[in-house]
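With one protein chain removed, the remaining protein chains of the complex are shown where they sit.
And now, chain A:
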Amino acid sequence: MSTAEKDIFPQVDRRDLLKGTAALTVAFWLPAGKALANGGTGAVFEPNAFIRIGADGIVTVVSKHIEMGQGAYTGLATIVAEELDADWTKVRVEGAPADAKRYNNLNFGPMQGTGGSSSISNSFDQLRNAGAAARAMLVAAAAQKWSVPASEVSVVNGVVAHAKSNRSAGFGELAADAAKLPVPADAKPKDPSKYTLIGKNAARVDSRDKSTGKALFTQDVQLPGMLTAAVVHPPRFGARVKSFDATKAKAVKGVKSVVAFETPVRSGIAVLATDFWTAKKARDLVTVEWDESAAYRGSTTELYKEYRELAKKPGASAKKEGDPDAAFASAAEVLEATYEFPYLAHASMEPLNCVVRIGKQDCEVWNGEQFQTVDQLAVAKTVGLPPASVNIHMLYAGGSFGRRANPQADYVVEAAAIAKAAGVDVPVKMVWTREEDTRAGYYRPLYVHTLKAGLDKAGKIVAWQHRIVGQSIVAGTPFGGPGPIDATSVEGASNLPYAIPNLAVELHTTKNGVPVQWWRSVGSTHTAFSTECFLDDIARHTKQDPYALRKSLLTDKHPRHNAVLDLVAQKSGWSQARPKDEVWGLALHESFNSVVAQVVQLKRTSNGLKLAKVICAVDCGLAVNPNIVAMQMEGGIGYGLAAALTGAVTLKDGVVEQSNFDDYPVLRMNQMPAIDVHILPSTAKPTGVGEPGTPPIAPALANALALANGKPVRVLPLSAEGITLA
């Protein structure tokens, strides 16, 4: 671990991770006596860090992952309930406190955090073991109480029973006895053939509260004495407050204070008032003089020019196979294409916000908390307390799509810095307007790709060169590795599944003052587009069917790709004649260990081309909740479509030109296609679901448009090229 990493992740030694899942799971057990003493909220049985059972029989599953729409709360609880044989209607979920030891993300820790579509995949075995151990203890408690062999005790739907003696008990009746027993080391999770909840579409735990306005988001936090802070952000990235005049703002009734704040990433002014509208009105009256000596003053038009030039030169090698130079030299024909991708804002429905209360000895944070231990440490540094004294309450997030997992903890630290600058001990709720949310940066980076393919006389691809130019998402953060290649810039390109004997993937990592961040599906947001569109270019040029070309390039090394491609072809009727008024496009992509293929069906109407339907096939391993997998595919498609159609953040002289949903349009109901999702049956361990639905939609749509319009799409969004859909 580097010094910087130690600094960020102080609680966990990386060696702990290497001991493997089993060791970690055991390490999480709390002594039963202690658990009993600390039970709280009526819990009498707390066998591990993930499960509490009360005397009322309510099973509380503690989620180490945030629920931000992706269904993690339901999926994680399903795994526990399955192994417990719990009654699903008695299962509740609550967010875990920040703790890298107990709640480490086993996919990318040591740290607690949610990202990379990892919630189910990293928790699956951990929660199966946790549930199985808790069930064994309930069974042992019943066996002891009834003086019968444990092997004769059954558990079905929350009822523990001994058939021979006709006795039964609920979890609540056995909880206190179970808590006195030792935690078994050898409790075996169920055989998957016995599953009654996993794979069976358990109802989402959050549907009712989210349909009735009761679900609690950061925006909804109300605490005694709480103040609301509205902010003034700098007009350009890197500008700092030189001086400000708050005379008029302070005269507004309800305003408590106006303060300047400074964080490692942002400088600004905050107006604290009794309520948001008062704070916002007063904020509009603050005048600020900015020091722009270090401000970024570039424009996106210049960036494209610069990147196009860079793409002409060789970059750092991310992947090399065979001898691409020789293969290009001897190729019968060489095809080339350049693709351009804009900066993208996440534009979650809930504009960024965070509540912080700084006490003398402690600090509390209420937040749609995605990066617990990163945020905890960053807040601790800001307020001058040890990390363990920073208590984080994890609330629902109104979307995130990556934004709330900020390696610099930018908005969380800003809220803490404001509370500190104000010098108050009451909770301070920082609320960004939509405009601030759009303009504060941390965008999906702008990229330019060039692709080159060498074909032999028969039209077979013998050489492939892919150059990517853009900023690194992880450089300068604890997630950055050594060496010139940021894996998140080239993922999806460097692991191209197609069998091409000579291949080079190169990267130019650029630097500028625009803050960038991961955005739903990260590198695959651009690599899926350029690779899958270029492949269709080749298919059209060589007069091959796009499905057949892909099949010919997929060997038996990629059984999942083959199966998913076949499934989408079969379900869409790819090999059959299309209706005369329809044009179809196809794309296939792997991300977060899941493989997704989509067919886009465009229909010619009197108003132009209409996106009628998308057929989606996915292999995500075992689908814990197929319905939620389908929801994530639908949502991923909609999110990707919004970006493909109109998504673009542009800068001119360093100023972001977008601000709200009028100039940063997103997908609306009338633009949403019908979607059929088909999940490949699988018994393999679960893989990612939250992000993999996004990458294929833009290339599948572009491939259909290329056929319809007789012209390939090489620039996103489509609106930049004047392409609109009916």
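In the analysis below, a residue touches a chain if its C-beta (ideal position, glycine included) is under 8 Å from a C-beta of that chain, and two chains touch if they have at least 3 such contacts; residues count from 1.
Convention: contacts and distances are computed from a predicted model.
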item	value
Per UniProt record, name of the chain withheld from view ["Transketolase", "Isoquinoline 1-oxidoreductase alpha subunit", "Amino acid ABC transporter ATP-binding protein" or "Aspartyl/glutamyl-tRNA(Asn/Gln) amidotransferase subunit B"]	"Isoquinoline 1-oxidoreductase alpha subunit"
Among A:G638, A:G654, A:P699 or A:P717, residue touching the chain not depicted	A:G638
Contact partner of the left-out chain, one of A:G57, A:P189, A:P351 or A:P515	A:P351
Residue of A:D220, A:D362, A:E657 or A:E721 in touch with the missing chain, whole complex considered	A:D220
Selected from A:S154, A:T477 or A:N660 as touching the chain missing from the view	A:N660
Contacts of chain A with the absent chain, listed as residue ranges	68-71, 203-204, 206-217, 219-220, 222, 228, 253, 274-278, 347-351, 396-401, 431, 433-434, 627-628, 631, 634-635, 637-639, 641-642, 660-662, 666-670, 672, 674-675
